[in-house]
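In this view, the complex is presented without one of its protein chains, the others remaining in place.
By letter and in written order, the chains are A, B, C and D; residue numbering begins at 1 in each of them.
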Amino acid sequence: MTWLLAIPLLPALAFALLAPLPRVTRNALRWVPAVAMAGSLAGALAAFAMVLRSGGGDQPIYHTSFAIATIGGKALDVGIQLDAVAAIMLLVVTIVGMCVQVYSLGYMHRDGRVGWYFAVLSLFSAAMLGLVLASDFLLLYMCWEVMGLCSYLLIGFWHTQEAPRMASIKAFLTTRVGDVGFAIALAIMYASVGSFGFAAVLHGYSWTPALATAVSLLLLFGAMGKSAQVPLHVWLPDAMAGPTPASALIHAATMVAAGVYLVARAMPLFEISQVALTVTLVVGTGTALLGALLATVQHDIKKVLAYSTISQLGYMFIALGTGSAVAGLFHLMTHAFFKSLLFLGAGVIIHAVHTQDMREMGGLRKLLPWTTAAFTAGALALAGVFPFSGFWSKDEILVSLWSGGHYVVFALALFAAFLTAFYMTRLWFRVFAGPAQKPEVREAHVEMIVPMVLLAGISLVVGFASPFFATFLGEHGGWPDIMMAVGSSAVATSGIVAGWWVFGKKAVDTEALKARFPHLYGIFDNKFYFDRTYEFVFVNAYNRLSDALWTFDTKVIDGAVDGFGHAWSAVAGGSWTFDAKVIDGAVMGLASTVTWIGARVRRLQAGRVQTYQRLVMAAVILLVLWIALKGA
Amino acid sequence: MPSAIPALPFYLLVTAIIGGALMTIFSRNVVHAAFWLLEAMVAVSGLFLLLSAEFLALVQLLVYAGAVAVLTLFVIMLTLRRREDAIRPLDTSVAAAGLAAVFGIVTAIAVGGFSPLPARMPAAAPGIAQFGGELFTRWALPFEVASVVLLIALVGAVWWSGEDEDQ
Amino acid sequence: MSAVVGLREFLVLSAVLFALGLYGALSKKSAIMILMAIELMTNAVNIALIAMSRFLTPGLMTGQFFAAFIMVVSTAEIGLGLALVLALYRRTRTVEVDRIDRLKG
Amino acid sequence: MRSYLLIAPELVMLASALLAMFADVLPVRGRRVAAWIGAAGAAAALVIALAVGPGSVTLFGSMLRFDSLAVFARAATAGLTSVYLLWLAGNGASVGRTREATTLALLAAMGAMLMSGARDLVLLFLTMEAATMPAYVLIGFDRGDERGLEGALKYFLLSMVTSLVMLYGMAFLFGMSGTTSLDGLRVTAFGSLGLIAAVLTIVGLLAKLAAAPFHYWSPDAYAGAPAFSVAFVSSVPKIAGVVALVRVVGVLGPQVRGLTDVMLTVAVASMVIGNFAAFGQKDVRRLMAYSGVAHVGYLLLALAGGTEAGSIGAVLYAVAYAVPSMAIMFVVAEEGPTLDDMDGLLSRRPLAAWAMLVFLLSLVGVPPLAGFFGKLYMFSAALDAGLVWPVVLAFAFSAVSAGYYFGIVRSAFLGQRPRAVRVRSTRNRAADVAIAICLLATVLLGLLAGPMLSVLGYALR
Partner (left out) sequence: MSYLLTTIVFLPLAAAVICAMLPKDLAGAAKWVAATVMAFDVTLVGWLLATFDVRGGVQAVVDIPWVPQIAIRYHLGADGISLAMLALSALLGLIAVVASWKMDKSPGTYFVMLMLLQVGMNGVFVALDLVLFYVFWELVLVPMYFLIAMWGGERRSYASLKFFLYTLAGSVFMLVGIIALYLYSGPNNTFDIAELVRASAGGAFNGIQGWLFLAFFLGFAVKVPIWPLHTWLPDAHVEAPTAASVLLAGVLLKMGTYGFIRIALPILPVAAKAWAPWIAALAVISIVYGASVAFAQTDVKKLIAYSSVSHMGFVMLGIASGTAAGLDGAVAVMVSHGLVTGLLFLMVGMVYERTHTRQIAELSGLSSQVPAIGGILAFASFASLGLPGLSGFVGEFLSLLGSWQSTLVPHWMTVVAAVGVMLAAAYMLWMVQRVVLGEASEAVSRISDITAREVAYVLPLIGLTVLVGVYWNSLLRFVDPAVQGIVTILARVV
């Protein structure tokens, strides 16, 4: 089964091949990563088939590891494994990855540095595949960080403009804040278990509740960074400055999902400590609500989708918070497909109208038939309308919430679902309904349409796999009960109706609404002032601190050594003049001090013999008296 | 050889020496100082006679009283441009006086404490013959080194008195 | 004034003479006067030496030899000193020690 | 017969001094022939001294005994004098009459060589005077320059007074012990007089080495004197001076309680005054004077330890100090006394510049040069004797000393202003050979410390 290694290595090799090439040849070879991804897709399918044949369950059917280092005599193992969860994730990543590669061939072909784009996309895919296959937290962490790098490079792809540059560094640093927690969690694991393997850490060690809580909370903190949970979500909306297909892959399907995957993997640990689960639940709910609320007021189509992603990730964390990794993973899978579809659709729309601001769009229904159809499928899936996949996975979460007795969260989740349906309808009407403001729009090329249609189809079909999904993962599966299904559909449809009523019929004048509640709108507009507070509390404070330390370094420490001389002279009032050779030669104030002391010591050397004689005799007499008294 | 030193001649000589020294130090005229120094030297040579060190008394007389005093007078003559230059204001320095006084007192007290000071003088004292004999046997090496010292002084004096011709 | 003259008297005399010479050396401005003071100090040392040699080690005459050699050496040095003073006089027209203080620091 | 063989080196030195004095008589023409004779004579003395090795002279009332320490000092003194005269031969023209200078140097060296073997107070006094009197003349060698004469006068007067103080002390030492031989000195029975006599004697020796607070003559003397004479005066007589101090302290130390404290105070005073006063100096001669005071401070610290290893380390360090400081003064004599004269030395004479760097590094104590190993022995002995904080202070000062020594390096290497025309480029190969020998000695004294120490009969362990 070592061909499993090929899945992550193929895209990695593509990157290694393309990176050192000069720009022109790299652009010419931009199709190589797509081929590599196709290979990985084939591998993923084969792997999925094998796991299916072996009946799934939580035991890995293949595991290999190799000693990356020997520490204090003991080997430190790193390796890959294939189990049900990995198989599913492989499938998700490769399918979405393939679609994005094909789509990008069309979307990016006019860009000057397209080769570099594909190379980094390929490295990203390799990292994500590596993360999914990892059999220990160390390899997972290493791929985790490489993914951070790729997201930095992709967000900042058009680095000549200011916005992408700032957004990329913001993304990298915010995720890096999370990674601090992750690193400390690893340190605790190594200190207590002595290795990072899933088997050893999750099952082979009897964790005390306190230590388990610490590790899980730290892992959660890391996951929150990567999966853009409140309060570490601020980087995702700005990350929209990157190319849209990249966002589709990273900020919809894969990278942001890595956090959820990590928590899912570490679920045995989370289950030991009740505290970690409740924290996950709270974070999830908060994020879901905040994401949904903010999505309703965005004017930039990609920002809407970004906040929607944050909200849906919040949902997944809710699922994990209730202890059911299956629901989380299932929602992760379905979300990956329809959210990447929505992003690709948005890409076509932006390409067509050359703007991301929805207020300049409208009436694209007739101009972009295929895109509208696919986009609508995705929108319905997101809204949770039967039979689309969104409905099933959200339903699973609501079931696990209800059965877990979290009634308050259940209500909030329903409200968030309502909001989701509401903002998607708002978006739909703003973009597709109404008069066409830009009539000369043409439909996208075929290589952009096919991936969208494929994803739309999957979003439609995959929902039905929900009962088999649970058993596949080794837990009891079954059809969701009717009552829950009816309830969630009702909420979804009422959201759509409300959206249609406000934006379709324009019954309510949104401008007047804004006027009446200016400060409420202000809060929304400033995105709950997260950015402003972070800017002030962290970034500016750190700038001021580093300037202060820098002046401290030059003025105080260095100065102490240099300035000692000048201070001394000021105190002593001594005005000694010595030529430039001494000043520029004096290495430090120390030297000027010492020269000053030297001048004082030499004052006795005044040239008159008699003074010398007297000084010598005085010294002699002193010595004589000292010895005589000492001796007597 | 007299077993004890008669008090009278000793004290006479002491007054001569101390008086001479005091006048050398405190006379305003350099020439007078030189003569008083000469007088003190002669008194010291007398003292040596009292201590039955005849050879040294003779050397003291010849060397110090004769050569050195005369030489000093010569240099004084050479460095006085006008007669009245000899009269110079008396240089007194309290610091020097203090230091010298302390040194003198300390040594005097220490000498006082020099416990086994025999008051009586032992009888026999070797004469000049033995001095001459030992000079060229036991003390031959110091004698040679002394001659080298004289040679060095000679070379130095000649060098410094020579003319400063072209470099 | 004890009737009999012992070593103590000689040594006290030598100490007084040495102190006087020392005062002269430390206070005088003219180089020649300093040299004279130095001669006094030398004589003081010789007196002490010969007295101790006579009273303490009458058998052998070490002290006297020491004194003799001291006389030789000090005479040589004073001769050299006077030559130096003369040479300096020829250049600076003065023997005043405290007016020749161009070297300092 | 053995005794004559033992003092053969001194006799050779005396003979070559006389020959040098009457060089005009010799058929060979040339102003610098005296220096060549001197150099050859000193070299011969070096060889004989090493060949003969240790032994005691039975003649002359056994006042002279050359133990391994004395042999090493004698050999070093002869060797250094030979190198000095070789350099003098190379620089004769710029130095004026080399005949007198050579004679004086040889006689002083002879005095110093005898001094290192003297076991008698009288001989010690006489040889010390023989060693220092030529220094007065050398300091004031430039008859035309009153600054030189002034320096000589100051040195003369101060030395006379301190010698008399020493004599006064020696007189009482003789009085109390009944004999002038060093081994027979007994002062314990005589209360404070014994202590005073010992201190007075040691003060005289310290003044000769220019230890603080008796150092006042050396900065003015060196600053006034021509650089070539400072080269000799600041290095050669000091070696024998240290040996004499070792002998006297060796005898009196155990008898006089607190003598080591005196040595320690003088050592620290010398280090403090020497190092601090050297900063900001612009005349290299004056800088080297203060550096001399500082290095004597390090020596005295080793002697204050009172161990036999300390004294051997001190003598070794005296030589390890003498060689580079003499060589530095050679270069200063050729280039000019102030820092500005040193500017751009690298561009004019690269070899001299590098040599200067090595000498200065040895003085700072950077390994693997002689200075470092010298300090290593001395200070391990001192530490062994428990003087912890003085040793730390000494090491700190030697680090600080890099500050003023590197003033010279900076001008030589980084100075931009190469002097327009070299006035006196009259030196010839001999001078460069002399500097090269010093360079070799500074490096080898460090690396071959092992074998050299066996000559010293070193028995630390």
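Odds and ends about this structure:
As a working rule, a contact is a pair of C-beta atoms (placed from the backbone, for glycine too) under 8 Å apart; a residue touches a chain by one contact, two chains touch by 3 or more.
These figures come from a predicted structure and were not determined experimentally.
Hidden chain, full complex: it touches shown chains A, D.
For chain D, the residues in touch with the chain missing from this view are 350, 357, 361, 364, 366-368, 372-373, 376-377, 379-380, 383-384, 391-392, 395-396, 398-400, 402-403, 406, 410, 413-414, 449-450, 453-454, 458-461. Counting the whole complex, the residues of chain A in touch with the unshown chain are 22-23, 67-73, 76, 141-143, 145-146, 149, 152, 156, 159-160, 165, 169, 172-173, 176-177, 179-180, 183-184, 186-188, 190-191, 542-543, 545-547, 549-550, 553, 557-558, 561, 584-585, 587-588, 590.
FYI, only the chains that are shown with their structure count from here on.
Chain A and chain B have centres, each the mean of its CA atoms, that are 102 Å apart. Centre-to-centre spacing of chain B and chain C amounts to 6 Å, using the average Cα coordinate of each chain. Taken residue by residue, chain C touches two or more other chains at 18, 21-22, 25-27, 29, 53, 56, 65, 69, 73, 76-77, 80, 84-85, 87, 97, 101-105, whereas all remaining positions touch fewer. Within chain B, contacts with two or more other chains are made by residues 93, 95-96, 99, 103, 106-107, 110-111, 114, 139, 142, 146, 149, 152-153, 156, 160.
Under the stated contact rule, the graph of chain-to-chain touches is complete, every pair of chains being in contact. For chain D in complex with chain A, the touching residues are 153-154, 157-158, 161-162, 165, 191-192, 194-196, 198-200, 203, 207, 213-214, 216-217, 219-220, 256-259, 261-262, 272-273, 276-282, 339-340, 400, 403, 407, 410-411.
Note for the complex: chain B touches chain D at residues 106-107, 109-111, 113-115, 137-142, 145-146, 148-149, 151-153, 155-156, 159-160, 162-164, 167. On chain C, the positions that touch chain D within their shared complex are 18, 21-22, 25, 31, 34, 38, 41-42, 44-45, 48-49, 52-53, 56-57, 62-63, 65-66, 69-70, 73, 76-77, 80-81, 84-85, 87-88, 91-92, 97, 100-105.
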